[in-house]
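Input: one structure, supplied below.
A protein chain is absent from this complex, but the other protein chains hold their places.
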Amino acid sequence: MRTKRFIFAAVAASTALALAACGDDDDDTTTEPEDVEAGDFEEGTTMAELADAGSITIGTKFDQPLFGLRGPSGDPEGFDVEIGKIIASKLGIDEDGIEWVETQSANREPYIEDGRVDIVVATYTINDERKEVVDFAGPYYEAGQMIMVRADEEEIESPDDLAGKSVCTVEGSTPAQNMRDNYPDANLELFGAYSDCLEPLRQGQVDALTTDNVILAGYVSESPDDFKLVGEQFTEEPYGIGLAKGDDEFRDFINDVLEESYDDGSWVEAWESTAGEVLETPEPPEVDRY
Amino acid sequence: MSSVLYDTPGPRARRRERIGSVIGGLALLALLGFGAWQLQKNGIFEAERWSIYFDPPKNQEAADVWNFLLVEGLGATLRAAAIAAPLALALGLILAVGRITPQRWISWPSIFVIEIFRGLPVVLMMLFGVLALNLSFLEAVVFGLVVYNMAIFAEILRAGIVSLPAGQAEAAYAVGLTRTQTLLSILLPQAVRRMLPSLVSQLVVLLKDSSLGFIIGYAELLRSVQNLRDFFGIRYVVPLFAVGAAIYIIINLTLSRLAVYLERRGSAKTAGGVAAAKEAVGGQVQGPDDRSTGA
Partner (left out) sequence: MDAIFSNLDLYWQGFRMTLWLTLASAATALVLGTILAAFRVSPVASLRWFGTVYVELVRNTPLTIVFFFFIFVAPQVGIRTPSFFVSAWVALSIYTAAFVCEAVRSGINSVGVGQAEAARAIGLTFTQTLQLIVLPQAFRTVVPPLINIFIALTKNTSVAGGFAVTELFAIGRRLANSNPADVIPVLIGIGVCYLILTIPSGILASWVERKVVFAR
């Protein structure tokens, strides 16, 4: 495994070199990347490498309405995607320079560890277990776990009512772990994607779907006649940006970018053009420079 | 035509068969009609549902939808299968040779590898690739397909070699060929040829199994269907699924037909040889065993 990772790193490095060698000027940019150059960053940092290469690989979800949802035309859309674009633009990388890679709940850490992605912006909850293997910038949003049920459901009003009910969620996610730890009497039914829970919920094969409020809000907004949210948020899920462990300079840089985006209005703009279509605009959370 | 179960029918039996056939046909038609009515009742034939293929909602282009299914989805499916098949064949060949080698320090490990990987679910090996070996989704899918199918290919090739008449090897030794020469230039070419239909059927299994990548998260054809469903909404799932399933069935049917064709051609060409071979070893020759027993 060691050797393998080394080879990956070597390949990545040589690709970066090759790209840098034949890097051309972008004339027709769709967004406006900041006017930065590799020289603006200290040599040897991740920022310098990325700016130099003019490209960045960002992991996000492809099946999450409002945050990262990929349509047939190619690039994903959503709040996470906009945050990714803000970070890229501060590195002088335009939208064409971003390679979007699908990351799922179960594979985000390995992708960061192996350097398959530079950063992960994918409704990615910051927690201590994950901090053992990756580092987090942010949070850039505070979500919380909630429960979604059929619109005509009357028995379930809080997570305590889930005992003995079948509850759908995704394997490898924080909601699943939280349910096992705190509400072990609920029967978990696990799929690979939250969207897979919708049809079984509608048909009555499961009684509830639990995950972060923002994800559920997207589903309720799509089918308000079928689904509703019940109860209050019962966890706090700060969404962070995952990056390689120990890359403190890069983490500080992203944190600076986030704070800047809070101040200059680009964070609010990103929100309002995506998740803000359904949800109210929240106050941006305080960045946690641990 | 006489068969094991019934004699060549006379005029009365033929009439009864025809009546039975009509009744059976009507019953099937009724079943089909009920199915169509059920679909109609649930609004599956509404043109709007099928519009995703020519005028999709949400400001999308029809060309993008097709591209997403055929180029990205099917492309990823075929890519995994195309990388896995030759690797599995090559490793299967090595294992087959290893297994029939008289040296135990070679044959026993070969048997061990074959038996272990034959008995494990492919999707479990793909998961092992993702979580334990830190492979990418494509690599993990290829890994799962290769380790399982190399074991099956090895068994098919071994069966092919064993089924060859002993005279082939004896004649080779008699003209002074070494064991290796005999194996490589006399036995293997005939075994591969004889087992070609089984090998092609196993390719169908391999292609089908690539869809297990869906479960571990590889972005193949079924996953494209799922992504499009999530993007456009559940009411489009029937048209999306219909096309996705049709693509799989058409490709696999074509491959299966190829296997049948090869079998017919093969048996026509080598019929005399096989019959003679049966005689030589006392009727112990068995036909190619059908191993395409599923995913």
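The first chain written gets the first letter, and so on, giving A and B; residue counts start at 1 in each chain.
One rule holds in what follows: a residue touches a chain if its C-beta (ideal position, glycine included) is under 8 Å from a C-beta of that chain, and two chains touch if they have at least 3 such contacts.
All values derive from a computational prediction rather than experimental measurement.
When the whole complex is considered, the residue among A:Asp63, A:Asp196, A:Asp212 or A:Asp247 that touches the unshown chain is A:Asp196.
The hidden chain makes contact, of the residues A:Gly172, A:Gly231 or A:Pro285, with A:Gly172. Residues of chain B that touch the chain left out of the display are 2-7, 9, 13, 17, 20-22, 24-25, 27-28, 38-39, 41-42, 44, 115-116, 118-124, 127-128, 131-132, 204, 208-212, 214-215, 222, 225-226, 229, 234-235, 237-238, 241, 244-245, 248-249, 252-253, 256, 284, 289-295. Listed for chain A, the residues touching the missing chain in the whole complex are 106, 109, 133, 168, 171-172, 177, 189-192, 196, 199-200, 202-205.
Operating definition for what follows: only the chains that are shown with their structure count from here on.
Centre-to-centre spacing of chain A and chain B amounts to 38 Å, using the average Cα coordinate of each chain.
Residues of chain A that touch chain B in their complex: 1, 4-5, 62-63, 65, 69-74, 102, 104, 106-107, 110, 113-114, 116, 192-193, 195-196, 198-199, 202, 222.
By the touch rule above, chain B contacts chain A in their complex via residues 56, 58, 60-61, 64-65, 67-68, 130-131, 133-134, 136-137, 214-215, 217, 219, 226-231, 233-234, 237.
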